[in-house]
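Comments concern the structure below.
Rather than the whole complex, this shows some of its chains in their spots.
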């Protein structure tokens, strides 16, 4: 099967890293195609960029010329999953929801450790809309920006690990979700420090997407995600 | 003061009608400027168009060359209010939230009567994120599409009035919110049929925006709506 | 239009100060009439006085001989708003709800800073019944009694400002509501210290009441606030 894993920012190196993370856990026979949006910000850390990414991710998927079996939205706490579900019949998996869902099988409560303070409300809203708040102990920011994760991995590891420890000790989290696509690979350090399971959203999303495809399940089209009605679009998609 | 009232679709006649509705309730000295996005769908009735509208509305506001005192997002149940609050210091008022908030001063519970069934989840989500669900008795669809409201007003009135009556009788709503920018003006018929107060989102939003401006209040910038971080944007804004 | 602004205690100087605060934000053409109840406590800081104030405020409004367009209940976290809505057709605005509602347009979450610890449960209950708890970060007490606000304004300012800062830093409030009618005028200091918008309940209530009147909206009379049934009253109203 073929899974599209779509980055939400336009930084190709991050797309590559997400794709590799996805491929590393994919089952034999699963092809991972990592896509970068044609337009948008080099990192997504706020509402403006996230709204832009929502539509850019949809356009990237629409423009992909080959058949595919499922789509993974690889931005943590970003807008747009509902739009993809409306556009597509195949399953759509958001990594925020994939991580939380997976965490819930491993412990009574989970915390998300993300980048900047301003990402916290976005993640909280995404979890609330997905009905995944009840067992969320906290969403905590490490203070590291998305691109810091690539630029200064040692400091990022340190900050994330410490924040995860606070989640376990102060918020009583029993599982940690790494709340940023770019955090893939840091999990081991968090496990060492905290002793609790750590869930990476991209990895979780790959196995969930594979499972849905294998079970022959597709997005329900009866109401919320019914196919879009025909519209006249002005100046869209952009011609540049 | 000057209020920008931004339509979410690209149908100029609807922008005009929204602008007139806004102007009809504005205080003396309030200038209403109605804006139409440069790109997007001729009506917004689903997630794809709504995500596109979110960013189109933001771009329309960014492109507006004169000073202004507040912005009204004139789409019911649409994405994007958070992005506007991040971009701007002046108050931003979403008509879904304006209507619900106003309704809550008039009765114990309110219902929203909207266009199509597929709009219901979008409105429910917006109310949930805004913390306005507790007193929402129901969100009901009349089955009329947005553009039907202009094309066949008689049938639209009939369908909306009947759905409002069901909300009052079956869901125990004590106030009705008209859940579509284009429904302005139909309120009187609903009042006649149901005997309960009817709130129009655009009108409610105008008085709320005026109030916030008059009180000298602006969007809080400490965390969720802190100014965006500097980013490199690829292929954006579109050059067409 | 004429707005009745009703103090909940019998201290005339406080009625005067509330009336001035209301007048200072009223639109041209709005007449503010500040009323003091005929009976009750000199300050309301607990359930007994608050229950007494509920009925005293209703009697004060019933006894007012001239026509009026809306009523503002100017006690923070007090009982009785529902009774006024039942008695009257014109809009009734409680300052606790007015402040919270206004705050919700300015930031993701708000906190209330009030006088004494014992007022906290009353305010929490009022917000809960009004469906305004979801975005309430906290209700915090400054430790200053109502009359201290008049007697020792410097200490009151200090205590309130510090408690507001704690709400912003520890509870992640993005907006502060001043939780006592007598706090009007202290807002500027809180803004200086915290950098977040500060909402005064009386001021917010005036603009909301004006808006409801201007939109021609009145209290829904279908169920909860239907006119009272005819009763025989014993020894009421009091003859003293």
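Which chain is which? They are A, B and C, in the order written, and residues in each are numbered from 1.
One rule holds in what follows: a residue touches a chain if its C-beta (ideal position, glycine included) is under 8 Å from a C-beta of that chain, and two chains touch if they have at least 3 such contacts.
On a predicted model such as this, the values are computed, not experimentally measured, just so you know.
The total count of identical chains across the complete complex in this file is 6, with 3 shown in place.
FYI, only the chains that are shown with their structure count from here on.
In terms of which chains touch, the assembly is arranged as an unbranched chain of neighbours. Of all the chains, the one whose CA centre sits at the greatest distance from that of subunit C is A.
With each centre defined as the average position of its C-alpha atoms, the distance from subunit A to subunit B rounds to 29 Å. Centre to centre, using the average C-alpha position, subunit A and subunit C are separated by 44 Å. Annotation for subunit C: residues touching 2 or more other chains are 108.
Listing the residues of subunit A that touch subunit B in their complex gives 10, 38-43, 45-52, 54-55, 58, 79-80, 82-83, 85-87, 117-118, 120-121, 125, 128-129, 145, 223-226, 228-229, 231-236, 238-240. Subunit B meets subunit C in the complex at residues 25, 27, 91-93, 97, 101-102, 104-108, 130-135, 168, 172, 174-175, 194-197, 199, 203-204, 207-208, 210-212, 214-215, 217-225.
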